[in-house]
Every structure is written in C-alpha cells, then in structure tokens.
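The block that comes next holds chain A.
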Amino acid sequence: MSRIKVELKKKDVDTIREICKSFNNLPGELINVLHKAQHTFGYLPAEVQEVVARELNVPVAKVYGVVTFYSFFSMIPKGKHPISVCTGTACYVRGAENVLAEFKKNLKIDVGETTSDGKFSISCLRCVGACGLAPVVMVGEKTYGRVSPEMVKDILKEYDE
Partner candidate 1 sequence: MTKIKNLADLRELKDKLQSKTKLRDKSESPDQLVQIKVAMATCCIASGSRETMNYIVDELDKRNIDAVVTQTGCMGYCYAEPTVEVIVPGKEPIVFGYVDAKRADEIIEKYIKGGMLVEGIIPVNYKKIDQ
Partner candidate 2 sequence: MADYKIHLLVCGGTGCKSSESQILAEHLRSSIESQGLSDFAQVIGTGCFGFCEKGPIVKIIPDNTFYTQVKPEDAKEIVEEHIVKGRKVSRLLYKDPKSDKIVSDSKGMEFYKKQVRIALRNCGVIDPENIEEYIARDGYASLGKVLTTLTPEATIEIIKKSGLRGRGGAGFPTGLKWEITRQSPGKEKYVVCNADEGDPGAFMDRSILEGDPHSVIEAMAINGYCTGASNGLVYIRAEYPLAIERLKKAIEQAREYGLLGERILGTDFSFDINLRYGAGAFVCGEETALIHSMEGGRGEPTMKPPFPSVKGYLGKPTNVNNVETFASIPVIINKGYEWYSSIGTEKSKGTKVFALAGKVNNVGLIEVPMGITLREVIFEIGGGIKNGKKFKGVQIGGPSGGCLTYKHLDVPIDYESLIAAGAMMGSGGMIIMDEDDCMVDVAKYFLDFTVDESCGKCTPCRVGNKRMHELLNNITKGNGTKDDIDRLINLGNVIKDTSLCMLGQSAPNPVLSIIENFREEYEAHIQDKKCPSGVCKALMVYEIVPENCVGCTACARACPVGAITGERKEVHRIDPALCIKCGACMDRCKFNAVIVN
C-alpha cells in the first residue's frame, strides 16, 4: 500500500516519548496520550501512532483501532481555521443542515476534509451546549450564534488574510 510517509524529526519523537512517559507508559492511558499528542501535533499521523504504540507496548493496529473509533481523533491535519458546525438536535431543527451545506459549497470540501490551502476544515460536532444560540458554528475558538446560510460568506471573509 502506498502511503505518504511523514518522516518524524527526532525532536518530535522525543516529544511523543515525553508525553508517553508523563503517563508512565501505561497502555491504559492510551486515550489520554493520544489526546495530548493530537493537541501537540494538531492531528495523529500514522507515524505518531507508531511511536505511541511502541512506547506503550501495544500493537499499532490497536492504536489505529482506537484512533478510528473516536470521532475526536483525526489523521488529517485540520485547517488553520477549523470550522465546527454543531449538528445537535436543537441546531438541527433550527437549520444547521443548511448552514453546513453552505460552508461545504463555499469551501468545496466535505465534512472531515481540509481545503487544499490548509486554511479551513469542516467538522460536525454534537451539541456544544449553546442551544439558545442555535444554530451554532465555531471557527477555531470563536463561536457564532444564530447563524443563517446567508451569514456564511461574511464569516469566512473574517479570515481573509
């Protein structure tokens, strides 16, 4: 199988080792380790998973099994401005689907993808708990409430460089 290999720098390997060590290299801490690794690298490329597997002494297949089980973990780098559209029930009945469609249309990417320039990525999340503001969209840390499809272009414009 051909796949792009990302060579990890020694520094990065050391970072992963450090993370694993901070959890005493315990296999039971796999999810906590992956959280921290994703926080550090932004995503979990195969190579990171391989180092984690080796450090925690678990098969890399198992690590991959865990990574692909949880929607929070991603093997694709997120965009510089990750867009998260809440598709919780409250947002859904107030039109989140249309807002999501508008983002997809404008950026020409699907959910879980990143634009080719690496600027935006779209993901869905289930209820951020701001149901009073439904539908809710988050771009990075910033929350937009009562978003309508018409607002999408303006929101994206805010991130023009």
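One rule holds for everything that comes next: a residue touches a chain if its C-beta (ideal position, glycine included) is under 8 Å from a C-beta of that chain, and two chains touch if they have at least 3 such contacts; residues count from 1.
Keep in mind how these were chosen: all candidates are chains of the complex that A comes from, given by their letters.
Bear in mind that the values here come from a model prediction, so they are computed numbers and not experimental data.
When you check 1 or 2 against chain A in this complex, the one that touches it is 2. Interface residues of chain A facing candidate 2 in the complex, by the touch rule stated above, are 26-32, 34-35, 58, 62, 65-66, 69-73, 87-90, 92-94, 125-134, 136, 138, 143, 145.
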